[in-house]
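For reference, the structure discussed in these notes is given below.
Taken from a larger complex, these chains appear in their original positions, while the remainder are omitted.
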Amino acid sequence: MPFTIAEIAQSLGVPFEGDGSLTVFSVAEPASASADQLALAMRPDFAEGLTQGAARAAMLWQDADWQGFGLSAAILAPRPRYTMSALSEMMDPGQGYGAGIHPSAVVDPSAKLGIDVSVGALAVIGPDAVIGDGSVIGPQVQIGWQARIGANALLHAGVRIAARVTIGERFVGQPGACIGSDGFSFVTPEKSGVEKARASLGEEGNTASQSWARIHSLGSVTIGNDVEIGANSCIDRGTVRDTYIGNGCKLDNLVHVGHNVMVGEDCLLCAQVGIAGSTVIGQNVVLGGQAGVSDNLVIGDRAIIGGGSGVLSNVPAGRVMLGYPAVKMDSHVESYKGLRRLPRLFRDVADLKKAVSKLTGND
Amino acid sequence: MPFTIAEIAQSLGVPFEGDGSLTVFSVAEPASASADQLALAMRPDFAEGLTQGAARAAMLWQDADWQGFGLSAAILAPRPRYTMSALSEMMDPGQGYGAGIHPSAVVDPSAKLGIDVSVGALAVIGPDAVIGDGSVIGPQVQIGWQARIGANALLHAGVRIAARVTIGERFVGQPGACIGSDGFSFVTPEKSGVEKARASLGEEGNTASQSWARIHSLGSVTIGNDVEIGANSCIDRGTVRDTYIGNGCKLDNLVHVGHNVMVGEDCLLCAQVGIAGSTVIGQNVVLGGQAGVSDNLVIGDRAIIGGGSGVLSNVPAGRVMLGYPAVKMDSHVESYKGLRRLPRLFRDVADLKKAVSKLTGND
């Protein structure tokens, strides 16, 4: 896809300097860029590579001395990382899924496909499913009975949408994402060892064997607009009502969202995050990679949970949390520093005991 | 599916009061229930919503004042959460997978399918596979060479059962579950850095580069009756004998079970649990979400491992464990409280040092 520097700058709404008619076909890192690529050097330390590569044009930060790097043209972005969003959209060649309904796809006659929907090879679309205009259904995708997907969705290969799931507009599903698996909800005829251990804070579990009866998930999953779900991530359906993911949420790979969970708008759930059943997550919450949140908790708006942390209690709005169990970040850092200095503390106390023992004459 | 209150109560084996002829079509939470839904309010704090919703009937706890909530009928369950199991089974509309063998499925002529087996669109059933009566094989499922699955299985979309896996009756596989991937077993010609670090408890690793030779997994996986495996979970095959999952075990989403692992009956493995190779798990063990168990360990019957914990040593029967490395829950709580109070302890010791220094005159 050839673009002139002037076209790119105009499309991104940022200024350019130099030869706006210069044409580029793709983007590259500075050191490996060829003459017809746009080098990306969004911070001064990245710009060093420009002299090693052959780029004639680059996207740089706002006040960059582009001529000093020997360039013929430069796009100068006030917040280059943000501008990268629109630039990368322009330059993305995509996955090359074909247009139209592939003849090998199995589309139930009762499914309703909008205008310009494409369906890839060997996809399965179930009875009464509804797919909005302009959606791209990749190869080997499965969409269940009565599932509803809004306009302009992009479902990559092997995404699975179970029965009665409802998804808003502009949804992106990475390969193997699974929306609408059954909740993990089992019950014993009598109180289980877990119920007892929770009630007693750790008293030993049961002595008798117990087997588990299944609670079926009668709810489904509702997902808002502009949501992305990562590769091989799983969103379980609710027990009675739907599990809910709000508008603008982005979930990374291998994330687990349990039954009945409610996630507010614009949350980021990084890779391998797990949220146990019935927990409520506020708006604009960020969960770092591998963070876990226990069941039936409330996480306030704009909370940030550090990667690898385990949240075992409610979190107030705006709080930055770290550790296991997760605590306020500065408390964690203080405890952690103390932990590192413990060996010295043990020596100090041993010395004090000797000194005091001498003073009291109890030797 | 219309049911009268009397029918439901009879089927569940619990009493009802009021108008048993009242008909409901599905279940709902109290506040959002319509007049033809059965509201579920299994604890007093859930019942408040009844006045906001339009339900005329509800399932409540044993001695609930159902008339006080303005209902016409009520099902009164002694342990409502347990009764929910049978109720949810009655009310589950399912995934709508069709009956019979879908013409797009690829079923090897040597595969043996029992009576009333259904096979979904684009499923693949390999040579000499055996599938028990009444099993439902969802769309895009893959069942390998000589795999054997018992009666009344439900394999959701995209489940993969590898060659020679043996599964008992009433198995449930959530979408994307993978049974029988190869074990992660690699060996170096000379002792590896890991072997050395384990032997020396942390002495630095190797200085020479090493590459890894693959040990093939000649065993497979054997799974008992009444087992459920969650979405995108993986059970590796054994090296020489089969990896084993006992009767009644329930595994949540994104769980990893390594090669040669043996899991006893009726265990719960919550989401994102990982069990490393050759570990033996007893009966009725519960592993909380994201818990990990190291290789070659023994976890006793009825042990409960808290979510996010990392088990690095054997666990006796009935023990409740928490933390990393996991220890007895009350030890963890005590250590953790100490950690929180460490800053004060450092101040106390500093004060003591000053006081003692004054006393001894060493200032």
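Order as written gives the chain letters A and B; numbering starts at 1 within each chain.
The definition used in the following text is that a residue touches a chain if its C-beta (ideal position, glycine included) is under 8 Å from a C-beta of that chain, and two chains touch if they have at least 3 such contacts.
Just so it is clear, the model here is predicted, and its values are computed rather than measured.
Participant: We see 2 chains here; how many are in the full complex?
Facilitator: 3
As a convention for this text, only the chains that are shown with their structure count from here on.
Participant: In whole angstrom, how far does the Cα centroid of subunit A sit from the Cα centroid of subunit B?
Facilitator: 23
Participant: Could you pull out which subunit B residues touch subunit A in their complex?
Facilitator: 26-29, 32, 40, 79, 81-82, 84-86, 88-89, 91-96, 102, 104, 120-122, 139-140, 156-158, 172, 174-176, 226, 228, 230-232, 248, 250, 252-254, 265-266, 268, 270-272, 283-284, 286, 289-290, 302-304, 307-308, 318-320, 322-324, 328-330, 333, 336, 339-340, 342-343, 345-346, 349, 352-353, 356, 359-360
Participant: Hey, which residues of subunit A end up touching subunit B in the complex?
Facilitator: 106, 122, 124, 126-127, 140, 142, 144-146, 158, 160, 162-164, 176, 178, 181-182, 184, 186-190, 192-194, 197, 201-207, 209-218, 232-234, 236, 239-241, 254, 256, 258, 272, 274, 276, 290, 292, 294, 310, 312, 324-325, 327, 331, 334-335, 338-339, 341-342, 345, 348-349, 352, 355-356, 358-359
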